[in-house]
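A single protein chain has been omitted; all remaining protein chains appear in their positions.
Chain nomenclature is as follows: A, B and C, assigned in order of appearance, with residue numbering initiated at 1 for each chain independently.
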Amino acid sequence: MSEMWINMGPQHPMTHGLWNLRVKIDGEIVLDVDPEMGYLHRGIEKISEDRHYNEIITLMDRTCYVAGIAWEHLFILAAEQALHVEPPERALWIRMLSEEFQRVASHLMWYAAFVQDIGLMSPFLYGMRDRDLVLDLFQSYTGGRLTYEYMRVGGVRNDLPPGFAEQARKVCDWLLDRFVEYDRLCSGSDIFHRRCDDLGVVKAQDCIRLGITGPMLRSAGVPRDLRKDRPYAAYDRVDFDVATAETADVTGRYVVRMEELRQSVRIIRQALDWLDKNPGPVMADNVPRWMGAPYAPVGREGYLLKREYPKGVGFSAIEEPHGEALAYVVNEGGEHPYRVKLKSPVFVNLSAARHYLVGYRVADIPPIMGSVDICVGEVDR
Amino acid sequence: MAESEPTPSSNPVLWVAKPLVTAARQFGKSLFRPSTIVYPFERLEDPKFRGAVRVAPGKPIGVGQVWDNYRGVHALNIDTCISCNLCAFSCPDLCIDMVTVPGGDPRHPKKCPQIDYGKCSYCGFCSDACPEGCLTMTTRYELSVSKRADMIYSPERLREVFNAKLPMSPIRVERPKNEDAILLDAPLCIGCNACARDCPTKCITMVDLPKPVPKGGEKLPKRIWKEPVVNDSDCVRCGTCISVCPKECLFWGTHR
Amino acid sequence: MEGEELSRRLVGKFPAVVVEPFRETAGRVRFPPEILLDLFREMRDGLGFDHLGQVGAIDWVEEREVFYTLWSDREKQYVFLSTRVPASAPHLESLTPVFSSANWHEREAWELVGIEFDHHPDLRPLLTPTGYEFHPLLRSFQLHEPEGLEVKVRDV
Partner (left out) sequence: MAPLSLYGVANTLVSTLLLHLAAVLPAPLSTLASNSGLITALSVLLFGAILLGASLLNTILLIWFERKMLGRFMDRRGAMHVGYAGLLQNFADGLKLFRKHTFKPRDADGLGFFSAPTAYMVTSIVMFGILPISTGWNSGSLPLSLLLALVVFSFAPLFIFLGAWSSANKYSLIGGMRSAAQMIAYEVPILLAVVAVILLSGSFDLSTIVAEQRNYWFWGPLFLALLVFVAGMLAEMERIPFDLPEAEAELVEGWNTEYGGMLFAFFMLADYARALVGSYLIVLLFLGGWTMPGWVPAPLTNFPLAGILWFQVKTYLVFGVFIWVRASLPRVRTDQLLRVGWMRMIPLALLSIVLAALVVLAKCLPVFGCVPSVGG
């Protein structure tokens, strides 16, 4: 069979979203790939320039639809710097708790999608089932299951409801039991190892050269984790380990993510303990709750009086479930940011697709791309 | 490309035993009661599932009782609505329109929110902004309609939701205590009473000013010798007074 | 690495750069566009900032700013670099010879803010459709639909 290009996407089971992977194959061997993005480009950065800071939160939830609160957190950190607002301590812990729950939910979603890529159908449903418990918890205190709109500049919208900690601990126990089951189904299976070992290898120096971050980088043995290296929220006050693996292949990424799930549960438990002991306000005093919104009192035509904030820039970096995410917010006074720049980790991880796909087989593309953990929403933004 | 060989650690005898046993165990667990909640017949907001959403037999994980926080369709209590427009202003998607409802006085008709659920993103900013707590979000989430026009909920339909007495989010966001206040640029004021007339909470009163005695040669400005005074504790900061002021003499400023 | 040390080590080699403190990073380095490749080589090899976090661009109407974020595992710190090019001739040397991960970032900055990256290996639109001749993140691009917008579809 001669060489040919096939389009995997934009409607393809492998893509986990809306993008197109053009693959040049010779028989079963991949000769070249060319990712085509942009099918989900919604111009979030542009719309942000036309919205109040708190209204941008609704966009951030939709940036990555499986890790909404992490992106809220990222933007809020930058916006607080740009607006010179300090959140109270309890809000920091609640944010950290939320982000770790989000990491669990995101990794469970990844697990579900990934096992389906290698042909396992039932763990897909186990993963989705257990993710739903985490979403139930989210719903109990944010009110949303996928788009939370929970964080505000200067804190979070509301405190945790009574009885939340008890339920959350139950879910943590349940999840830890299930993680054992996941491991038995995947890494306990020889076929899994035959499929995933030595697949999609990106060595440590290549990762750094290509800018790859997150579990992909940690699976190559580089313990880079912004929660540890550049602690934000309250990460410097909890104990956890950075999960790494040495193999730099698909199995390594699986191992890293499973270990991160366990570490996230560990952080969640510590955060719950702290939150039990330290009640307090969750919003800073000096910031209006609906920033901008009540100050626009002339109907739809325009804003008569704009609130002026001191100029500033904000730069934040968090370890999103997929890797290093950066936000840069420029505030030129006024109620809207002048520019919001978001950097998605998947954007970079995906841009290196040629490096880790070429030379493998067509059947290897789904596991490799699955192990990258693509969220097209945050790539295209 | 490396030929993939089984890892040395994997046991060739048991190479598929572990997953098979795990799947069989799950089969045994879900034989009688799978964790599916059969949606149209069983509902999460059903009181039966409040206490314990059963994930597996013998292992209840109950998160059902906090379902009330869910942000679904709005409920509107028209009677307490003061037409302050804050919900419409706070909406990031511009999906709220203020439409006239019967019951107001003819010169100043009462206006209540009408929500287009085709645009709504259920962020809850409107119910957070509502100073009277009359616009709240309920647990209703079934919105499928066959016509796009049916996605628009008029105030009357929102009141029907309210009358259905659905569970509503118990979390109320408190207003910040030192929020900015309405301030008056006194020399510009002409005492026209527009602000006090249109204030939805009637927190503006017009107080008499002492009419100064004109000195020699000086001309007194032509005005009504009254001045608005805002009761900050009742003010909801809706800004209606600012928008109706003909002289733009009211403005936002730091709390006195 | 504190700002002063960064300043000392950079200004010695590149007198044109200005280092100022910036938001929990090692500093913000403002540099003229000509020394881009040399500066980044020095940052990577000499100072150990070997990970390119992001490349972005801002439209300041008369000028366009391109900013870069580098991370050093050794220092556990970010450093923020920015340069400005005139809006009339928004040309900048591509960073891809030094950091190959700049590829997609620059493609994005090119199509959204309209910075022309010279010697870029693959300057194709990434997010917008082929034939889309607007730069949406420019301040002049209004959010309502531009006049005469006709999106061309690539021939297959």
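Quick note on the criterion: contacts are C-beta pairs under 8 Å (C-beta built on N, C-alpha and C of every residue); 3 or more make two chains touch, one makes a residue touch a chain.
A quick note: this is a predicted structure, and the numbers were derived from the prediction, not measured.
Listed by label, the shown chains that the missing chain touches in the whole complex are A, B.
Contact with the chain not shown here comes from a single listed residue; of A:Asn54, A:Ser189 or A:Ser371, that residue is A:Ser189.
When the whole complex is considered, the residue among A:Ile44, A:Leu120, A:Met151 or A:Ile267 that touches the unshown chain is A:Leu120. Within the complete assembly, residues 1, 4, 6, 8, 12-14, 28, 115-122, 124-126, 129, 185-186, 189, 191-192, 194-195, 361-366 of chain A touch the chain that is not shown.
Touch with the hidden chain on the side of chain B covers residues 4, 16, 19-20, 22-24, 26-27, 29-31, 34-36, 38, 56.
Operating definition for what follows: only the chains that are shown with their structure count from here on.
Interface comparison, A-C versus A-B: the pair with the greater number of contacting C-beta pairs is A-B.
Separating the centre of chain B from that of chain C, both taken as means of CA atoms, is a distance of 40 Å. Put simply, the C-alpha centre of chain A and that of chain C have 24 angstrom between them. Chain A and chain B have Cα centroids separated by 27 Å.
Within chain A, not a single residue touches two or more of the remaining chains. Those residues of chain A that touch chain C in the complex are listed here as 37-38, 41, 43, 45-47, 50, 81, 208-213, 222, 224, 229-230, 313-315, 317, 324, 326, 328, 330, 338-339, 341, 343, 347-348, 351-352, 380-381. Across the complex, chain B is touched by residues 51-52, 54-55, 57-58, 122, 126, 129, 133, 136-137, 139-144, 147, 149, 157-158, 161, 163-164, 167, 170-171, 174, 181, 184-186, 188-191, 193-195, 197-199, 201, 283, 285-290, 293-300, 304-305, 307, 359-360 of chain A. Within the complex formed with chain A, the residues of chain B that make contact are 1-2, 4-7, 10, 12, 15-16, 18-19, 21-23, 26, 35, 53, 55, 59, 61-67, 69-71, 85-86, 89-90, 92-94, 121-125, 128-129, 137, 169-171, 173, 175-180, 237-240, 242-243, 248, 251-252.
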